[in-house]
Every structure is written in structure tokens, then in C-alpha cells.
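Of the protein chains in this complex, one is absent; all others appear in place.
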Amino acid sequence: MVEQVRKLLDKKLKNVQELEKLRKTILDNRDTSRITVSVCGGTGCRASGAEAVVEAFAEEIEKRELQVKIDFKETGCHGFCERGPVVVIGPKKIFYQHVQPEDVQEIINETVLQGKAVKRLLYVDPATGEEITYESDVPFYNKQTRLILGANGEIDPTDIEQYIAAGGYSALSKALFQLNPDKIVNEITSAGLRGRGGGGFPTGRKWQSCRTSRSDVKYVLCNADEGDPGAYQDRSILEGNPHSVIEGMIIGAYAIGASQGFVYVRNEYPLAVEHARIALEQAMDYGFLGENILDSGFSFKITINKGGGAFVCGESSALIASLEGKIGEPKSKYTHMSEKGLWEKPSLLNNVKTWANVPLIINKGADWYSKIGTAGSKGTMIFSLVGKINNSGLVEVPMGITLREMIYDIGGGILGGKKFKAVQTGGPSGGCIPEQFLDTHVDFDELPKLGSMMGSGGMIVMDEDTCMVDVARYFINFLKGESCGKCVPCREGLAKMSDILDRITHGEGKPEDLDTMMDLAEILNAGALCALGRTAANPVISTLKYFKDEYMAHINEKKCPAGVCRELIQYSIDPEKCTGCGLCARACSMNAISGEKKEPHVVNQNMCIKCGVCYDSCKFGAVIKQ
Amino acid sequence: MDTELDFDTIRTIIEKNADKVESLIDSYVDKKEQLISLLQDIQSEYNYIPQDVLIKISQKLDIPLSQVFSVATFFQAFSLKPRGRHTITVCLGTACHVKGGQRLVDKMERDFGLKPGETTEDERFTLETANCLGCCALGPVVVVDGKYESQVNPEKLEKVLKNYK
Partner (left out) sequence: MTKYWIDGEKAIDISEADDVNSVSFTIDDKDVVVSGGQSILEAVQRMSGIANIPALCYHPAVRPYGACRLCTVEASEDGGKNFKFVAACLYPVKEGIIVKTSTEKVKKLRKGIIELLLARCPNTRIIQELAAEYGVEKPRFSVGDQDCILCGLCVRACQEIIGKSAISLVNRGIYKEVAAPFYAYELGEGCIGCGDCAFVCPTGAITMGDNGKPVLPRVKIPYAEIGAMTSREKLPASQG
């Protein structure tokens, strides 16, 4: 009896035939007449209340016993986070945005049972004003090539069988039984895959070095310490499709001969950690991890480690130090990780997005993959398109798309019809790109020519109301706070740069400050210990290159043209527009606004702390910011 | 945890749970490289890491106390002082900053006298900042006791915080 129970609970797939049999069984047993209802359960949609929507659906389906009719699932991040909670009703994929629990009944009655769209939940194209019913017609989606992210909308990441049904682990079977380690490395090399974590290093070359290193023990590492503020693609993949990363890592481990793997996830991504943990357990249960995987003779295990809240741990030697239980201080690396990495053993470290590309390349082949993208940058790239943009979210496009297409065709243009000023790419190590370069093709090699880089894919859109000096100050302060403090150029240099930028944004800048900052930038560039330090001055270099006039306005005229730097702006009330409603006076926490009812109000400049609450609260546009 | 806890009560609970702490540390005895994971477990259990726990870790895992202390002070996730009843984390990632995230931090200072990392006198709130929580399209984002709030402005923040005594 115990044996029978144990056999029932034993899900381990002993070989490829059993895997294929399971895949077929799952697909055969699927009732394709059921209508699929996918609710996005990514962190973004949860922040907008998706959990309540999921509960409402679950309750309603249970109450009305609609399980026979509805295939309901909570999926990973769909990418259009600003429109969450997102619900997609299949098979035609009717796309609903901003769904609330109160809408659930109507959705079931109208859309699921009768196939009719609920108009008020549809996406409206800001350019044409028309309602769009199907996901594939939504401009944000239909210009994307969602090779990696597409699966996020289809599967429940906490159920490995859904991944298997979607073709999961077929790349692993192919790698283990139809290819060999050399062939696998060749495929990755010919595909032209380059690291998606920021460095853009040719992945095949890295795998080859690790493969040829002689050692009894080798490690495979996944860098999920996505620290660039504004980028969250890795979170989305780990939350929404963790098995794609796991499968990639197993293939990589087999190719180089590693037996142990680590996924290093940021502490700030609790849901990603949870889903990765569940996925690893299930992969172990089903025999994709552990001893003698699918009877191949190859054994491999993966452990999850959480970061401790340090951007610097995204740097490879700091990440390794953290895995070894030490503080996250980088080391001067004159020996490659492929020879001496974690515990001085050869280690293969790749980013989440890089790993997620591996099963795709193995399945479809290097020839197919290398046809996508540009000459030097193959495949698709997932960007996080955020900031002052209408359609904000995760965008997956072939390398080589222009900035204009990203921002206007997919992004739908600037929020509120304002004027585009710059797009910041590559995180704190990158730079700001102004309007004249909007037709640049985005890939690993084009952006550095403009003084920026693709980095990890962050793309932050800025408009006329963004102060570029403030942006530089923001990034330098960020880096100063995250600096590990080991080397003099970064620790001291960033602190001094921060002091200077603080003075400039407070109206105390001096003309020689700009030269001083450029000298500091040179010191960082040549002297800093790690790549993060060497690129730390890029926000300043890049904004000085294209927006020097803004710096000069702050220094010479003590003015902030964009109206952001608090010390340099003044809030006053236009007596012509003021209706004397008193809203601003009540909102002001300093009682700095005075005036009689129905009489124009006045701001007392001596008491004003420039918090901007009056500007926000005025319904008549009578508060002037200059 | 109910809302009437103060630092003394927290300390008493920890003392009563000494066994729990012991067994937690014991489970890491031959895994000194997982020091950071252990510190995280303790941090999430007690909302801070007490001094005597750091000393116990050093003894049981055979790591010099100075090194345990270095790790505990290097990483932002660990707090060596007890936190307030409610932790408010304001995201200061680039996207949230561009949409006005700093104003929320300023408001916390105005209304509660709090700078990031500090706790109010009455132990009600602790303010933390995070460098990007990964919800960039929904900024500015604030997390209160693990609950995410999106598109927060100073007014909305005030409303949300009224619910947290």
C-alpha cells in the first residue's frame, strides 16, 4: 500500500520517452472547448490590486460551478504593467485593462459566456481614440516580437505541467540526447547570443572558456540581482516563467561540465524568489534536476540565494563574494571567472535574460536565431520602457529597432502630449540620449557611440519637465549610496561629485565645477576597481555632453529651466486665474498662502518650502511654477 | 503581530523564543557561507537582528564576530535596531523618481520627522527607501508592511497611512 502511494506521488520522469508521454497526456486531456481566463499576477499588477481580482474570479467560478467552462489561471507578468490589473480572455485574446473585482461578474456573463466585449475595460488608442478589443491589435503588443515574454501570459508559473505542455524541457532533451557539449557551445556561439546583463559579452565564448577550464568542480550562476532602477525584466521572467531560466541553466551546466548551480536573486523581489523556489522544487520532483537527469548520466542541482540589498552585488566578483558569505566587495579581476570564480573554481555567470534565450536557441537552432536582430547583436532584447510615456511596460523587440519606433509606435508617445527631451538607457552606467538621435538603431554597438549603452535594457523616457542636472544628481546619489567603499576613486570621487551637484541644484554652483566634475570622471574611468565604478560618472558625462545649457542656467542664472530643482523655483499665484477657492491654502502645510474667499490668493515666499502641493491642488491652473 | 507592540515587548518575545533562534542558527551550523541567508531569516522573523544573536551566530558558525558584524552592516536589508510597527518603503528608482518619488520622502520628513532608516518616537513607523522595486510602470510606488501601493502622491500617501496605527 505504501509502495503504491509512493508510486502515485512519484512524478519523476525517468527518461525522454516518459517526458514526451506526459506532455502528450497533458495536451490530450486539455478541454480545448473551455474559455481561458488569464489574470496577470505579476508584482506590478498586484500593486494595482490583482490579487483581489484573482480571488473574485476564483470565488465566482466556484460558486457557479463554471470550472467545466472556464480554464482559469493566474499567470506571470504580461508586461503592460501600467494597465494592470490585466485580464486576457482567450482564445481570441480579448484584452482588458484596469480590471477591478466588481467587474468580474460582468466579464464572466458577457465575455466568457456570450463572447461580447465589455467596452469600458478595453484599451483605447490615445492616437485614434478607438477602442481595441484584441491583444494582438493593441499597438503596444503587436509591434513586439515576444519570443521570451510571450509565454508569461500563457502559463501559471507555479505549475510545471503547464510549462511542459507549452513545450518546456524539450530543449533539454535535445541537448542531452541529440547534441553533445561541444555542439551545444557551437550552437550558442553561432547564434550570436550576447550577455543581456549589461556587458554584452559573447555568450558562446564565455561558455567555451568555461568548458575548456580544467577542474573537478565547476559552477553555473544566474545573476538575478537586477539592480538598475527602472529595469524589471528579470523580475518578470523569474516570476512568470522561471522554468525557462532553469532549463537554460541545466543546458549550460551540461555544456561546461558543472554539477551545482546558484540563482542569486535580489532581496527586493519576494515573488520572484517564491516562484523560483517552487519551480526548482517541481523541477526536482519531475527529475529535471538531481541525479541522472532523464537517464542521461548527467546530474545537476540548483540553489537559490537572496541578495542583501546591494546594487554592487550585480557585479560578478561582488556577487561571488556574497555567495561565499562575505561582504559584496568586488575584486580586481585579472584572472577570468571561467578559470577562478566561485570558491576559486571555474564559474559560468549569465543574466536571467541570457539564460532564458538558451532553450529557444537550442530548440529553433542557431540559424533561425541569428536571422533576428542586427549584424552584431542577434535575437530579441527585452526593454523596460518607463517614465513619461503613454504605454509603459516591458517591450520585447528584435535588436535594431529605432528609438523612435520604441517610444512613439510602441510607447504611444509622451505622456500628456508633452515634448520629448531624452531617453536614459543602460541604467546608472548608461547615458541620456537626446532628440536628434531618435532614429538610432538600438543594439549593443550603436548606443555606445552616443555615449550611452544598452546595459540591462532600462529605457527611461524624460520630457520637458525633467531637469537633466537633477537626473545626473539622482544617479550620482544612487551610486554614492550603493558604492561598496573599497576604492578611493569611487568612494571619494562620487561623494565629491555629489557635493558639487547638490550645490549646483541649490543655486550655489560655480563655473569651474563642470571642469572639476569632468576631472573626477576621468579619475573614476581610469582608477576605479570595478566596472560599476569605471562607468559611474557616465550620467554626468552624458548630460554634460548634450544638456550643458541646463547646467549653465543653474550655475550662471540660478534657474532650473525644467522647474524641478526646489531651491531654484518659485511658486506664485496668477491673480488673473485665481478664483479664491482656497484649496491651495488649505493644502499648504506651512500656511504660506493667504487670501480672502473669492479674492486672489498670495504665496508668502519666505514661508514657502516649495513642496508643490499647491500646484497639484489648483484646479484652475492659477499656480505658476517658474 | 498585533499593533500594540513596543520595543520592550519585542525583546521579551525574542527572549522567550530563544529556543527558536537557537534552532534556526543550528540549522546553518555547517553552512557558514550561507551567513547572509541566516541573517535574512532572522531579520524577517524579528524585524531586526539583536546583538546577542549576532554573537551566537559567530560562536556557532565559527565565524569571527567582526566579520559577522561587517556583513550585517554592509547590506541594506539588515537592521541592527528594532523597527517600528509598520515599515514604509518608498521606491526611489529612476522611474519613480522622475514621477515625483522624492516628494513622498520629503512628506514623511515633514509629517513624521522621519529620514530614511529612522523610526518615529512612538515606534509607529519606520521609513526605508528602495532603489527600484520592479514596478516601474506604476510609479511612484510605496510598500507598507508588504502591501504595494501604486501611483502614490503625497495626498494618497497620507490617506493610506491613516489606516496604519
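As written, the chains take the letters A and B, and residue 1 is the first residue of each chain.
Note that in this section a contact is a pair of C-beta atoms (placed from the backbone, for glycine too) under 8 Å apart; a residue touches a chain by one contact, two chains touch by 3 or more.
Just so you know, these numbers come straight off a predicted model, no measurement behind them.
Trainee: Just name the one of A:K301, A:K364, A:R491 or A:H506 that touches the chain not displayed here.
Mentor: Only one listed residue reaches the unshown chain, and that is A:R491.
Trainee: So one chain is hidden, and I want to know which residue out of B:F74, B:F112 or B:F125 touches that hidden chain in the complete assembly.
Mentor: Checking the options B:F74, B:F112 or B:F125, the one contacting the hidden chain is B:F74.
Trainee: Considering the whole complex, not just the chains shown, which residues of chain B touch the missing one?
Mentor: 51, 54, 64-70, 73-74, 78-81, 115-118, 128
Trainee: So which bits of chain A touch the chain we can't see?
Mentor: 310, 312, 327, 331-332, 334, 480-489, 491-493, 495-496, 499-500, 512, 516, 519-520, 522-523, 526-529
Just so it is clear, only the chains that are shown with their structure count from here on.
Trainee: Chain A touches which residues of chain B in the complex?
Mentor: For chain B paired with chain A, touching residues are 32-37, 39-40, 63, 67, 70-71, 74-78, 92-99, 103, 106-107, 110-111, 130-139, 141, 146, 148-150, 153-155.
Trainee: Would you pull the chain A residues touching chain B in the complex into a rising list?
Mentor: Contact set of chain A toward chain B: 43-44, 46-48, 80-82, 84, 226-232, 235-236, 267-270, 305-311, 322-328, 384, 386-388, 392-393, 424, 458, 460, 462, 466, 471, 474-475, 478, 481-482, 484, 589, 609, 611-613, 616.
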